[in-house]
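Here the complex is missing one protein chain, while the rest keep their positions.
Here is subunit A:
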Amino acid sequence: MPNIELMSGNDAVVRAAIMSGCKFYGGYPITPSSEIAEGMAKELPKVGGKFIQMEDEIGGIGAAIGASLTGVKSMTATSGPGFSLKQEHIGFAVMGEIPIVIVNVMRGGPSTGMPTYPSQGDVMQARWGTHGDHQIIALTPCSVQETFKLTFEAFNLSEMYRTPVILLTDEIIAHMREKVIIDDAKNYKIIDRVKPSVRREQYKPFDSKHGLVPPLAPYGEGYRFHITGLTHDETGFPSSDHNTVEKLQKRLRDKILKNRKNFDWYEERMVDDAEIIIVAYGSVARSAMRAIKDARRENIKAGLFRPITLWPFNHERIKKLSKRCKKFLVTEMNLGQIVGEVEKGACGVKTKVNFLGRANGEFITPTEILSKIREVMNV
């Protein structure tokens, strides 16, 4: 029987992480994500898992990556400045193909910014924060219920594709309390990483023979393999041979992009006859949902496109929608980040891309979006 509970977005992360089988958390306190650490400190030992508060943010994610290599699902959570600090190790997890979930509760920035106010200023950092060419998966929930659901998905995707997955929430989603329907644990799909089936002496941790995602053996079970942050060959040992590196880089890209159809999640509302489509994600999408309803009452044909998988961004979907509608209105709590991706998707089409955004810590309200819709539609 499903249970109905009232909880915050941060609580929902903790609940879903434990139900997903997460057994390790490494982190450092930071507003507005600290409740995740507090919740994991309390809940993990009950299921035999372990929690550690490290000496800094870098240590938090480092410990989580280390734990993951022993075969356990592990995670870290942070906000703003902490997310900046974790970037090097996100890249290490990309290169070493080590599953891990990173929750970033976005707050106002840059720098210390506004610790207790919401923002969506980290979406480009989520995409490109760590150095070098890489692909990343980032999911953005717009409710507590969806935070609960996407936490499962984040663990599943990280295990399926041997990659770090970022759950990108914001201060509003994290601290807001809402009704969450929690089903029996057995009704949730839980995916574990594929372990090698070859003999131990034949195991290669980056073997491309098994498709785009090579199986990952846990440390301590006889496989005795090597992982490095350096570019490497299929055995995991350093290589700077251009052909070898090319092959590695392509596989790292393809394992995310060629599998994108499996996690290409978005929501559309009233887009079929829409003349203007609002593009919004995370908490701002809630205001946008209300705004399109109000607009419809004024006979403005408004619709909503809400990316749930923010990265990789679905430019193709924007292209399709752009052929249908006259205008886009991208609204986000920053000075213009995802709007650039929408422009990219709508490139070469007549559909104009408009923007409503700010980064002063104030939420974007339905009324403001409605006013902007009227302005853009000249009514």
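Here, a residue touches a chain if its C-beta (ideal position, glycine included) is under 8 Å from a C-beta of that chain, and two chains touch if they have at least 3 such contacts; residues count from 1.
Heads up, the rule we're going with is that contacts and distances are computed from a predicted model.
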item: Per UniProt, the name of the complex member that is left out, chosen from "Putative spermidine/putrescine transport system permease protein", "Sigma-70 family RNA polymerase sigma factor", "Phosphotransferase" or "2-oxoglutarate ferredoxin oxidoreductase, beta subunit"; value: "2-oxoglutarate ferredoxin oxidoreductase, beta subunit"
item: Among A:Lys179, A:Arg224 or A:Lys258, the residue in touch with the chain that has been omitted; value: A:Arg224
item: Given A:Gly59, A:Gly80 or A:Gly345, the one touching the chain that is not displayed; value: A:Gly59
item: Those residues of subunit A which, in the complete complex, touch the missing chain; value: 23-24, 26, 42, 45-46, 48, 50-52, 54-56, 58-72, 74, 88-89, 92, 218-230, 237-238
